[in-house]
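Just one protein chain is left out here, and the rest sit where they should.
Chain naming follows the written order as A and B, and within any one chain the residues start at number 1.
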Amino acid sequence: MFPISLSARRLPLAEGLFWLLLASGYFLLPEHLTLLSQILIMGLFAVSLDMALGYAGILTVGHAAFFGMGAYAAGLWAKHAWAEPFSGLLLALLVCAALGYLLSYLVVRGADLTRLMITIGVCMLLSELANRLVNITGGTDGLQGITMAPVLGLFEFDLYGRTGFVYTFAMVLLVFCVARRILRSPFGLALRGIHDSSKRMQAIGSPVAARLRMAYCFSAAIAGLAGALMAQSTQFVGIESLGINRSAEILIILVLGGAGRLYGGLIGAIVYMVVHDWFADMNPEYWMFWIGCFLIAVVMLGGGGLMGMLARMVKVEKAR
Amino acid sequence: MKAQRFLAALSLIGLACAASAQTADTVRVGMIATYSGPYADYGRQFDAGVALYLKESGGLLGGKKAEIIKKDTGGPAPDASKRIAQELIVRDKVQFITGLDFSPNAYAIAPLVTQAKIPTLVMNASSSAITSSSPYIARVSFTVQQVSDPMARWMLRNNVNEAYTVVADYASGTDAYTAFEKAFVAGGGKIVGSVRTPMNNPDFSAYVQRIKDAKPKAVFFFFPSGVMPPAFLKVWKERGMAEAGIQLFATGEATDDSYMDVTGDVAKDLITSHHYSYDHPSAKNRKFVADFEKEFGTKMRPSYFAVAAYDAMSAMDQALKKTGGNVGGDAVMAALKGLQLESPRGPIEIDAQTRDIVQTVYIRKAELKNGKWVNVEFDKVERVKDPAKEAK
Partner (left out) sequence: MGIVIFDGVAYGMLLFLIAVGLSITLGLMNFVNLAHGAFAMAGGYAAAVAMNSYGWGFFPALALSFVTAALIGGVLEVLLYRRLYRSHPLDQVLLSIGLVFVSIASFTYFFGPSMQPFTLPPLLTGQVVLAGMEVGRYRLFLILCGVLVLAGLLLLLNKTRFGAMVRASVDNQRVARGTGIPVQRLFFATFMLGCGLAGLGGALSLGMLGLEPTFPLKYLVLFLIVVCVGGAGTVVGPFVAALVVGVVDMAGKYYLPEAGAFLIYVFMVVTLLLRPNGLIPRKGL
């Protein structure tokens, strides 16, 4: 039965089906909309990490720095300046892109382990900074008092999370398509080349460092957008959005889903958060045990996460 | 997609549960607490307190059958807390929300409970502004400021007019410092030095050495209950600070009953201020502790978490009796305002203006009694209100 073969022409159809199913959550699971929204946001965050980690090969456990920055940017904007949602997203995008660009200079140096530690260090420093600037961020109590204006002036963020879901879904789909475009473009191919062998890429004249910086910058911007979406839909920013635990969690989600594959982050987010939510209800004390076993099982059954397993089960035939 | 089928199945179960439990004779209470991770004990303590009260009341609150729906946030996780609260309100259709062990979790749900008009009883979160963030939130636990202020005043009354403060660098630590400093300085005392330590600090030797070199007459500290206070006290003992003539005072987090067995003798003779001690010599507390140990054994000692949970249930019960079974948000909140209860900790009241807790703060000393380390109360300040709101 396995591997199932799938024609390459059918692939976009499969993708479309995936998004359609997610959208149908609005009708099928009307009481879980907040969970679905948060899954989508984490999925987008994971995809952003994939851009840096899976495609560009920059090992980072500090990506929540951008998620948190985006969340605080959007939250503070809504609280003090203008509560309109789209402007908040734009601000978060710009702020995190700028931050990402600055930090990218630090991140392209040194070997894997060095990069890892630098990203961790930066993340912890930002976390401490947020703790210190209590008057701005609210410190460990969090940033409260964010009330979002209605989307497009019409749709208020309601109690059931309906507006939140549609808004989040639309933005995540949009940004995902942009990311997909970027990763399938010549730029994306260059990234893959660099990941495979940066020496060879340098030999053929590709500006390796510049490409890596660009990738990190995009990745940071998208992570910031995800953070902003979280801030706007929960109307609260906790200091945990910036921390090392959030970074580690998103890394687990991505690797679980399968790094280096377009849908890895999304699949990882869906599975991880659903399992976590399930356990939080059933058996919260030991969820850590079962998720640990689950992670070990996924690795032992062959690498590449869930998407890797899927890839082994479904073979895509090249278009003729 | 496997995950989609999973979600659909989950929703069916959810719908079935919601459908089955909607009768007028039950009151549904949503509990948002921590049941996993390093703070898993908080949830356990809450559960124990709730179970004890329900046993006494025959499982009824205000004459209706109580149904408790527990959800785990895994520690301070405001987005999870908000999501869970939303689901409890929309899907499980709860009439009360309680639990809330961490302040960010409480702050995150404030706009939600205001919008949905759901009475919310805070069982632990101790940041002062929580009750101001929504007119539907009342608190039965304590605030950090409420227990730090009396310590400052007590120290001044006992001729300690110079202090060096050490707090953990987070919101509650700031609260403790603010309240202490304000009361101490207003009473004529002098703060000779202050330091804030990072939360994940493994070793306190640098800080204790700094204090030793500064030679203050007394030190007041605040750390969250758990691993930090014993670590600090260990270094304090090691450096011979008491022999150097430096007195030590703290809030009751340092000698939290649930950790006292492990903290052990490093806390010997430590004077602290808090609102509940396992050793409190009232008939109600003796019964509470005895019932607790009968139900749950002696491995876990009841702490202020369990007492607050017990009192939250008691408050709900009394409020519903007052409203005659009406679970409407406004009616319940009106009934909660000014409510007076006899708690295992002593007499408590929910302030009519601020909906915050008014209670007695005790000054205690850590002693070995019957082979157990306990906080023996020897002084008290009655009817203490949260100083942050008093100032306004």
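Operating definition for what follows: a residue touches a chain if its C-beta (ideal position, glycine included) is under 8 Å from a C-beta of that chain, and two chains touch if they have at least 3 such contacts.
Note that this is a predicted model, so its numbers are computed, not measured.
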Touched by the hidden chain, restricted to displayed chains: A, B
Residue of B:V160, B:V227 or B:V381 touching the missing chain in the full complex: B:V227
Option touching the unshown chain, where A:P3, A:G16 or A:G110 are the choices: A:G110
Options B:V27, B:A40 or B:A319, residue touching the unrepresented chain: B:A40
Contact partner of the left-out chain, one of A:L6, A:I252 or A:A311: A:I252
Chain B, residues in touch with the chain not shown (by the definition above): 37-41, 169, 195-203, 205-207, 209-210, 226-227, 230-231, 238, 240, 258-259, 261-262, 264
Absent chain, residues of chain A that touch it: 53, 59, 106, 109-114, 116-118, 120-122, 124-125, 128, 244, 248, 251-252, 255-256, 259, 285-286, 288-289, 291-296, 298-300, 303-305
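The rule we apply is simple: only the chains that are shown with their structure count from here on.
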Inter-centroid spacing, chain B versus chain A (mean Cα positions, whole Å): 35
Residues of chain A defined as touching chain B within the complex: 18, 21, 25, 28-29, 31-32, 34-35, 38, 128, 131-132, 134, 138-142, 144, 147, 159-161, 230, 234-241, 267, 270-271, 274, 278, 280-281, 284-288
Parts of chain B lying in touch with chain A, wherever the complex brings them together: 1, 3-4, 6-8, 10-11, 14-15, 18, 35-37, 40, 43, 71-74, 76-80, 82-84, 86-87, 89-91, 103-104, 107-108, 110-112, 115-116, 127, 129, 133, 169-172, 174, 198
